[in-house]
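Only one protein chain is missing from this complex, and each of the others stays in its spot.
In order of appearance the chains are A and B, and numbering begins at 1 in each one.
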Amino acid sequence: MKHFTQFSDIGDFQESLKEMKKIKEDPFAEHARGKHKTLGLFFFNPSLRTRLSTQKAAQNLGLNIIVMNFTHEGWQLETAEGAIMNGDKAEHVKDAVGVLGQYCDIIGLRSFANLKNLTQDYEEETLSQFIKYAGVPILSLESASRHPLQSLADALTISEHSTQPRPKVVLSWAPHPRALPQAVPNSFVEFIKNMEVELIITHPEGYALSEQFTEGVRIEYDQDKALTGADFVYAKNWSSFTQYGQILTQDLSWTISEEKMKLTQNAKFMHCLPVRRNVVVSDAVIDSPQSLVLAQAENRIYAAQWALQTLLGGLSK
Amino acid sequence: MKHFTQFSDIGDFQESLKEMKKIKEDPFAEHARGKHKTLGLFFFNPSLRTRLSTQKAAQNLGLNIIVMNFTHEGWQLETAEGAIMNGDKAEHVKDAVGVLGQYCDIIGLRSFANLKNLTQDYEEETLSQFIKYAGVPILSLESASRHPLQSLADALTISEHSTQPRPKVVLSWAPHPRALPQAVPNSFVEFIKNMEVELIITHPEGYALSEQFTEGVRIEYDQDKALTGADFVYAKNWSSFTQYGQILTQDLSWTISEEKMKLTQNAKFMHCLPVRRNVVVSDAVIDSPQSLVLAQAENRIYAAQWALQTLLGGLSK
Partner (left out) sequence: MKHFTQFSDIGDFQESLKEMKKIKEDPFAEHARGKHKTLGLFFFNPSLRTRLSTQKAAQNLGLNIIVMNFTHEGWQLETAEGAIMNGDKAEHVKDAVGVLGQYCDIIGLRSFANLKNLTQDYEEETLSQFIKYAGVPILSLESASRHPLQSLADALTISEHSTQPRPKVVLSWAPHPRALPQAVPNSFVEFIKNMEVELIITHPEGYALSEQFTEGVRIEYDQDKALTGADFVYAKNWSSFTQYGQILTQDLSWTISEEKMKLTQNAKFMHCLPVRRNVVVSDAVIDSPQSLVLAQAENRIYAAQWALQTLLGGLSK
């Protein structure tokens, strides 16, 4: 694995799930592997779980860690090719990234969608420049269109908590006061459709995700119908892809409530966090024994550690 | 010791002072104790001494450290129970803290008083939720009503510099341009009244601290009378507790000056820092050989190390 930015970077998905479970049993087994190697974590956006779980994973591997917030600790970066840089931006991303590659053996990058320009976001302008100019493995800490570490942790969590040979997994859109990227649901679909599950996406009309991700996956506009008999309910808001970045509805009848959960087969509730309580999901559901949100968060460590360990292996080859 | 947020968390205070002195003599003796353990330090407010001394202490113990500023690196947190989260706040403190508990073996937290709502501050709304939801030991890095690490370091400093069997210690209110919390004086009284000292508090009328802390301690409105014969003068501003969060006076006759110090028995001068020079204390006093402010700051390391070492011991039991 050269970089880890999307599902297709993984060689053998089933094998990676097994490897994560092994890492979870003995997180310090490979503590010597990171010796004298430096992981740089670079944030263009806020982060809590990703920031902390990736540091924890790196510490488990004995890596040196450098964390930097580009928002206020460094310089504003220009991304346009050929720009005459006489404005606000002090440095071109290609120079900054070339430099980071001199100091880091692996680079983690968080760079969200701006939700203004679909092409720019889905072509992953910033992530692509990091891959092009860094000269070292890139670990996505959530990019404009994907959040692979979250989905890898989600896959592990489903795998651990599944009691069925082929569980029904429902990804349900939920209301939210802000326009959010599609990164989490995109990645979720990209990963989970490769598991032995029945995957259904449910959302109001106008909220279809890019077919690049949903091809071959059942989409159901009737949330109740989708939830019926579900084993896992994964709630998540996203803004419209087709009317790019728009909020089309904040319909609270899509909130995951106890009533909704009664339609399921005693389903587990999942969310990547942060979550708007009593908007995306009711307190009663997220605080119930069926809620896996903390289990998901814990598994972020092992997803990150799997990715780092794999990228480090690549370094020594 | 399960958490360290107040005096009563300490089992044997005299013993803890002895243990700190031992740690100070050989700070690296327990360097193996923190192996593979992670300390998370989370700040809702600025910090210099606490931030640095706690990191230094953790490094002495071989702990992994993760530092995060909630003010601008993470998400804004909701604290109200049952809130419908459709406003500015992206995550509920209970979810955030539950997650932190997945990644950290000990959590350090700084969360100041807002000085607007006495009940909220003195019920320690944020600290309480950390204790309730983290599932791991909490180390207070200053909460709304207490600053135990400061007071533990102050106790050590008094213990080291005392030349009397029962020294006279005066906590004196001092003027300040801003409204400050009562956390430092509250903790100071809570700790120092348990030492073999004669403790007196002096402040203008209207500045009485909560009786919860001052019960049994002599209060003297005449600063000169209080200072007479003192062995230690601890200066500190605080805003009014009874007229909660108000500045009632900025009377500069309360500034600790050379004249005031002449009333004492060649007293040592103490302050927790940061200090407003020539408002709280004159340059001549804080820069004199009698000033212990740097000794106090250094002892912050050993107070933090004692607390971490004790909490880590608790982990292994």
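The criterion applied here is as follows: a residue touches a chain if its C-beta (ideal position, glycine included) is under 8 Å from a C-beta of that chain, and two chains touch if they have at least 3 such contacts.
Just so it is clear, the model here is predicted, and its values are computed rather than measured.
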Quick one: say which of B:1, B:52 or B:179 touches the chain that got left out.
B:52
Option touching the unshown chain, where A:38, A:210, A:228 or A:265 are the choices
A:38
Of A:99, A:248 or A:284, the residue that touches the missing chain is A:99
Spell out the interface residues on chain A facing the chain that's missing from view.
36, 38, 40, 64, 66, 68, 72-75, 78, 82-87, 90-92, 95-96, 98-100, 102-104
Using the touch rule from the top, list residues of chain B that touch the missing partner.
28, 31, 43, 46-49, 51-53, 55-56, 59-60, 69, 71-72, 177, 250, 273-279, 283, 286, 293-294, 297-298, 301
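What we mean here is this: only the chains that are shown with their structure count from here on.
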Please compute the C-alpha centroid of chain A, do the same for chain B, then give the distance between them in whole Å.
39
